[in-house]
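Here the complex is missing a single protein chain, while all its other protein chains stay put.
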Amino acid sequence: MEIGFIGLGAMGKAMATNLVKAGHRVRVWNRSPGPAAALREIGAEAAANAGDAFRGDLVISMLAEDGAVRATLLDNGAIAAAPKGLLHINMATISVALATELTTRHRECELGYIAAPVFGRPDVAAAGNLNIVAAGPTDLLDRAQPVLDVLGQKTWRVGEEPIRANIVKIAGNFMLGAAIEAMGEATALTRGYGVSAGDLLEILSNTLFAAPVYKGYGALIAEERYEPAAFKLKLGLKDIRLALAAGDGANVPLPMASLLRDNMLDAIAAGDGDRDFAVLATVAQRRAGQLSKS
Amino acid sequence: MEIGFIGLGAMGKAMATNLVKAGHRVRVWNRSPGPAAALREIGAEAAANAGDAFRGDLVISMLAEDGAVRATLLDNGAIAAAPKGLLHINMATISVALATELTTRHRECELGYIAAPVFGRPDVAAAGNLNIVAAGPTDLLDRAQPVLDVLGQKTWRVGEEPIRANIVKIAGNFMLGAAIEAMGEATALTRGYGVSAGDLLEILSNTLFAAPVYKGYGALIAEERYEPAAFKLKLGLKDIRLALAAGDGANVPLPMASLLRDNMLDAIAAGDGDRDFAVLATVAQRRAGQLSKS
Amino acid sequence: MEIGFIGLGAMGKAMATNLVKAGHRVRVWNRSPGPAAALREIGAEAAANAGDAFRGDLVISMLAEDGAVRATLLDNGAIAAAPKGLLHINMATISVALATELTTRHRECELGYIAAPVFGRPDVAAAGNLNIVAAGPTDLLDRAQPVLDVLGQKTWRVGEEPIRANIVKIAGNFMLGAAIEAMGEATALTRGYGVSAGDLLEILSNTLFAAPVYKGYGALIAEERYEPAAFKLKLGLKDIRLALAAGDGANVPLPMASLLRDNMLDAIAAGDGDRDFAVLATVAQRRAGQLSKS
Partner (left out) sequence: MEIGFIGLGAMGKAMATNLVKAGHRVRVWNRSPGPAAALREIGAEAAANAGDAFRGDLVISMLAEDGAVRATLLDNGAIAAAPKGLLHINMATISVALATELTTRHRECELGYIAAPVFGRPDVAAAGNLNIVAAGPTDLLDRAQPVLDVLGQKTWRVGEEPIRANIVKIAGNFMLGAAIEAMGEATALTRGYGVSAGDLLEILSNTLFAAPVYKGYGALIAEERYEPAAFKLKLGLKDIRLALAAGDGANVPLPMASLLRDNMLDAIAAGDGDRDFAVLATVAQRRAGQLSKS
């Protein structure tokens, strides 16, 4: 297929690479030129601008956050100028407010639109093992499926309204943050009685909590290995804010998300914003006076 | 072996039954007589009182909470009167304060003492598949091991001080509560945008959160199946209080545990104290005005 | 003086009225025409549009929130077209982000700008007894003082940067919300032991807490008198969001503000968004199961 691809951050670059390797004709665009050059070396074409990527069989966008989506796709007229009938697969994690606006805007412009945010870090994207949560009209999902199959190990369809995929992604990232905070408090508690984070988490992440989140982040916490960051805490905070904003929109109190927000601000104030999301666990330790003792 | 067994609640009864079936000579005692009678039918002996169970090769106690332990083992002199050198395996979930006191008391009375609390519901106990967290002097743990192997699928040794096992158990139950609360808030959030708890949790408990806690409690939440209770919310609150009390003792702030405590009181005030711990998830729904709409 | 006045809500109308009565020549503008007509009857002139109010000696704006300020003063060019040197006194409660933007914009347009948000409900405004928190260059504050003296009982000057007045106002409203929540929880607690809100608050608001906030909101809580709303809960939530957003901007965790936010969403979900801010106190009662009992 002929695919436009917008947004070549750590995630997007890995995904676009997989599409090229799978034999698709991929036209890429990125705000800074470096990543596009790397993609060209393996056979991708370069789009002249974001709008230029909006042609062919479908276009995928994987931008970092609401502001980038708005600047790249809305403000500069890329969507407005796209050929009618083109399918746009938005795989970014964005707010429900922007998701709603984009759905309307594509309909007005007679473009196909599906939301397909993903679970997985860059290494998972590189392996083509993402879990993709997709929502949109069934016929559009069917058109997208061969491409999604290249990018992920499984596509979870959650309905016809694109926003449904976005809220699932937001809820999942909130639960991720909650799991890290829980590990942070639990290990601060046991450490107060001489039991290390490693001792505690080895047991739990092999029994009741034998899941990727607990094994992966648990290992980072046990080893106090917060750099290099696979997923920066300040990006995690962005996602918690999306959860809180979504809660605002539907009058859903989210006290645990509020707690995460405050503790993540604490971490940022302590200088840990660019370290891995797992560093959130140190807030509980610091507040218990355990870090200064070490 | 000749084993005393004190405390025949849902957990204790299943465990004592396994010991009898494994060929041990088991002398049981329980505050109310019914469960002991059932055990006698399959070959157990009845102890005349709690103290009478304190003889033979070792004694196991599996009592419901601090008060029961204190009344059954300390106040009536059972420990004080036990034959020197006897090994006592305390498998109950108790406070770190009482754990410390018991360790001292057994030393004074020249008794062996190990703490071996368990993870697993009654059905897991019946299957002999508990995860046992054990702490105590290595030679005592070695003596206990054959018996623990009957009761659980694995024994996780965490050190020589009994209290270490207790704090691990407390931390694990806190994390369990945190996971339920996270699922409750996450599903209230997605429900506010039309995505059911089942849709959300099917995805998450098969990907990032593919662990027993999320699968098991997630299913209860998705199906709103809170009765019969395998683990009552009010017993879950008892464990959260143990976590908060342990935090008090070591100056460890536990804001997530505090949040759990308040939401569990909310659930009890709403009449859900005797329903399954998973009912905690409904607090977020009720606060979002979602329950009255249904 | 010749004064433009933009924004004739409950607060603005009372303030503009006082300026007319004090003998100033006041040119008013409001999005909906009714309030301007009432002002004309007592001697005010009508501005043709918001920009038309930007002339004379100074212009005062008292708009409801960021969106209204942006729409009325920025988007339509009112500030851009104003005569150089004109003094603008912005008395609205706005975000620190917008306050910063406005300060820059006025400087670019060579206009004088001071922020002068107020503490006080509409009845206090009508009596000319507002407490005004003002910040801006000293010479501009001096120019504004005679007018501020008509509107308030006292002007508290807090520095040269306008944003300083805004953050003080935001912090004050946060503390107001915290006081209401504290009264809500305290009265739920005593009510759980048979002591009414009235009994508790009569004592406290006449001793340790003998201050307007506790006397005023305490009376509303004790009498469960939440309508008519002098200050609606949903407007209170707007202010708490300003506090949280300001905290975001400076990496200041605000757990008490987060708690307020969640409880106010709870109140809105329960249908109380248009009732008085004091209705926040009922959240604690409802969660304790006390409302269904009454």
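Worth a mention:
Lettered A, B and C in written order, each chain numbered from 1.
One rule holds for everything that comes next: contacts are C-beta pairs under 8 Å (C-beta built on N, C-alpha and C of every residue); 3 or more make two chains touch, one makes a residue touch a chain.
Note that this is a predicted model, so its numbers are computed, not measured.
The residue from C:I114, C:A246, C:M264 or C:V279 that touches the chain not shown here is C:A246. If you put the hidden chain back, the residue from C:D66, C:E181 or C:D239 that touches it is C:E181. When the full complex is taken into account, the listed residue touching the unshown chain is B:L259, out of B:L140, B:A243, B:L259 or B:L280. In the complete complex, the residue from A:E181, A:D199, A:D248 or A:D266 that touches the missing chain is A:D266. Although one chain is not displayed, its contacts with chain C can still be listed: residues 96, 119, 131, 133, 156, 158-159, 161, 163-164, 167-168, 170-172, 174-176, 178-179, 181-183, 185-190, 192-195, 199-200, 202-204, 207-214, 243, 246-247, 249-257, 259, 263, 284, 287-289. Touching residues on chain B toward the chain that is not drawn are 241, 247-248, 251-255, 258-259, 261-263, 265-266, 268-269.
Across the interface with the omitted chain, chain A contributes residues 255, 265-266, 269-271, 287-289.
Please note the rule applied: only the chains that are shown with their structure count from here on.
Of all residue numbers used where chain A meets chain B, over half belong to both copies. The two sides are thus made of the same residues. Inter-chain centre distance (chain A to chain C, centres taken as mean C-alpha positions): 38 Å.
Mean C-alpha positions place chain A and chain B at a centre distance of 37 Å. Residue numbers of chain B whose C-beta contacts span two or more other chains: 255, 287-289.
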